[in-house]
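What you see is the complex with one protein chain gone and the rest in place.
Naming follows writing order (A and B), and every chain is counted from residue 1.
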Amino acid sequence: MSPIKRTRALRLSRHIFPVILLGILSETSQAQDLKPGESLFQVCVACHSTKAGEQGMGPSLAGIFGRQAASQPGFRYSSALKKTGVAWNEQSLNAYLADPQAFAPGNRMPYSGMPDATERTDLIAYLKTLK
Amino acid sequence: MARNFPEVDVVVVGMGWTGGIVSKELSESGLSVVGLERGAPRSAEQDFSVPHIRDELQYSVRTGLMQDVKRDTLTIRNHPSQTALPMRKLGSFLLGEGLGGAGVHWNGHTWRWNDHDFKIRSQYEERYGKKFIPQEMTIQDWGITYAELEPYYDKFERVAGISGQAGNVQGKLQAGGNPFEAPRKNDYPMPALQSSLAVDMFGEATRKLGYHPFPMPTAQSSVPYTTPDGARMGQCQYCGFCERYGCEANAKGGPHIAVIPFAIKQKSFQLRTHSWVTQVVMDRDNKVATGVQYTNMLTGEECFQPAKLVILAAYGLNNVHLMLLSKIGKPYDPSSQKGVVGKNYSYQTGTGATLFFEDKTFNPFMSTGGLSMMMDDYHSNWDFDRGPHNFIGGATMGGGMFHGRPIEYHPVPPGTPQWGKPWKEAMAKWYSRAMNISSSGSVMSYRNNYLDLDPTYRNALGQPMMRMTFDYTDNERRLSIFSADILQKIGQSMNPTIMTKANPRVEPWSVVPYQTTHNTGGTIMGTDPANSVVNTHCQSWDVHNVFVMGASVFPHNSAYNPTGPVGALAYRAVDTIKNTYLKQPGALISA
Partner (left out) sequence: MPKDSQMPVQVSRRQLLKGALIGSASAGTGLPFIAQAQTAAANTAALNPGNELQAGYVFLMPAEASFVEALADHMVPADQLTPGGVELGIPTYIDRALEGSWGKGDRMYLQGPWDKGIPTQGYQLPLTPAQLYRAGIAATNAYCIGTYGKSFDLLEAVQKESVLKDLNAGKINFEGELPSKAFFTILYQTIVEGLFADPIYGGNANKAGWKMVGFPGVIATHTLDMAKFKNKKYTGPTLSIADAS
């Protein structure tokens, strides 16, 4: 296994986060072809599948854009997320991803948020492509 | 009569780290494998879901993910002259149970033991002279070297997903890492975790004193990570519910993420949970194992699983128990010092102190299992002269908190009443203004520290429980006094408002307060069947088709946590099985 390229300053701040991520992915075959949003999505893959109906630790994100929040059968959502009553669009996804606990207090997604607005825009653009 | 199953190539007893590794590797190479787990199945999405898992009462206090000692436990005594009594509740060590075993609820600390441990007797004799080693201390060289194990450490670190800062990569010292570590080919798979205030402060203080602090190498993912096999791990959220809990985000390396699912993908692998193995079954000549006997705990039915190869991977203590129950090898007797099975049981020692800072905010609940700054200046540092201190072994020291869960953690300064208004006020004031420093010390092996079968007490299946006879000796007391002294100096140098005194552990070992779940020995490794139970490939000297995986093969215990070598030795044994043993089953090393 070849060594993973990494930056020297290894404190995890949001500014170097995408650099580390791309560094890791550069070892996989198609890293250069990944759009920024898809790279950012690697944060999500431990819990979320992009295959329709495949629920895991998190619900499937296939077709997420435009869908009612907390609406897929076969996944047990938190009341917090159900109560938002939102449909996932640019605005709601942007707010949720910026600070999930502020958007839906008590929801159970183990993710702290993506503070960078440009990154969120890229990620949301990628989420739109998931059918 | 027992229900008979069709014979398979391999039966694996226990589905924790080593059982998972062996099951995956051997089933992927085309062998038929049955994995038997005494406890229940588990999945992260159900068992570790939030908020269910965030229940300190259920999982910390009532040890919800751990072994149910109502149906099986050990008996305990400090010395052979005493009568052993059952460990009626979990305390000192927290045994795992269920799919993933303790690999689900561990704290993730993953070290590479080196030649200072593997060649312990010859190194101490060379440096300090034969007389420096007390007569009743039964340490021995393991028969392996760090160099042999290095590629397997590397493999295990990638599979478990270890975050850390390397100190020595191919001989080049790296800033911020452990300068005393043995050289490694590659860096850690992930960078070190973020630091907390406590971690920063301990690092600063120890650096000022001339020590060499570095972040704890640990199995929490500092970044989202995919293992070489494709297991996906989330980024650690610093939730403060690590040890004793399963992770909701797959951000803590564990067999249920890294290896067991890949075994399950193989058609040639069968997983049976609720399957309590009671004995390894031998052939008529007592030379070869024919499989294992187990009880299906869902129905009570007795079963026989025939197999060509038997892997004991049930956690060190259970491995020893099974060897004794199956009458494989000669049980150790401390008075005659004959026999080997059960010999050289060991544990760890330690001490600690709490520092209170009126002007700091530590937020202990914002934490994770490996969040600490460590120093190795008194363990793998061979330049540290043990002579004047007259002990063998060493201690790592560290600072940081792993959690802030309030039932377990509500620090108050010494002298605070235990209840009432002043107690409440002290808890409110100091909860976020305190941090811990601690040391983890090695324990050598001794004539009178051993495991055997209890003459009186039986478990729920009517089998004799295993009896544990263990205590510290003057060697460990001297080490602990020394460690406490160092911690005291470090703590004072940080100028806390108040500091509890670091008290050395000089009383007899007690089963009551939690210490560590680092039980070692009982089926020890060696180069000579006269002084070991398994060879360096973890193969039983007595029965060539029985392999024993886990810390029961360690001839003594280090200051380091055991999981690094547990994983690495399992991978090495698997390689030997695949490349050598299966081609010509038999004793790998002639006795």
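Following the convention adopted for this analysis, a residue touches a chain if its C-beta (ideal position, glycine included) is under 8 Å from a C-beta of that chain, and two chains touch if they have at least 3 such contacts.
These figures come from a predicted structure and were not determined experimentally.
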With the full complex in mind, choose from B:Phe5, B:Tyr128, B:Phe365 or B:Trp382 the residue touching the hidden chain.
-> B:Phe365
In the full complex, which of B:Gly39, B:Gly101, B:Pro217 or B:Gly240 touches the chain missing from this view?
-> B:Gly240
Listed in rising order, the chain B residues that touch the chain left out are 50-52, 54-57, 61-63, 68-70, 73, 76-78, 82-89, 91, 194-197, 200, 235-241, 360-361, 363, 365-366, 404-407, 410, 418-421, 423-425, 427-428, 431-432, 456-457, 508-512
So which bits of chain A touch the chain we can't see?
-> 12-14, 78-80, 83-84, 95, 99-113, 115
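What we mean here is this: only the chains that are shown with their structure count from here on.
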Mean-CA-position distance for chain B and chain A (Å) | 35
Residue ranges of chain B in contact with chain A within the complex | 44-45, 49-51, 154, 158, 165, 176, 186-187, 189, 191-195, 222-226, 228, 232-235, 237, 239, 248-251
Of all residues in chain A, those that touch chain B in their complex | 1, 3-4, 6, 10-12, 17, 20-21, 24, 42-43, 45-47, 56-57, 76, 108, 110-112
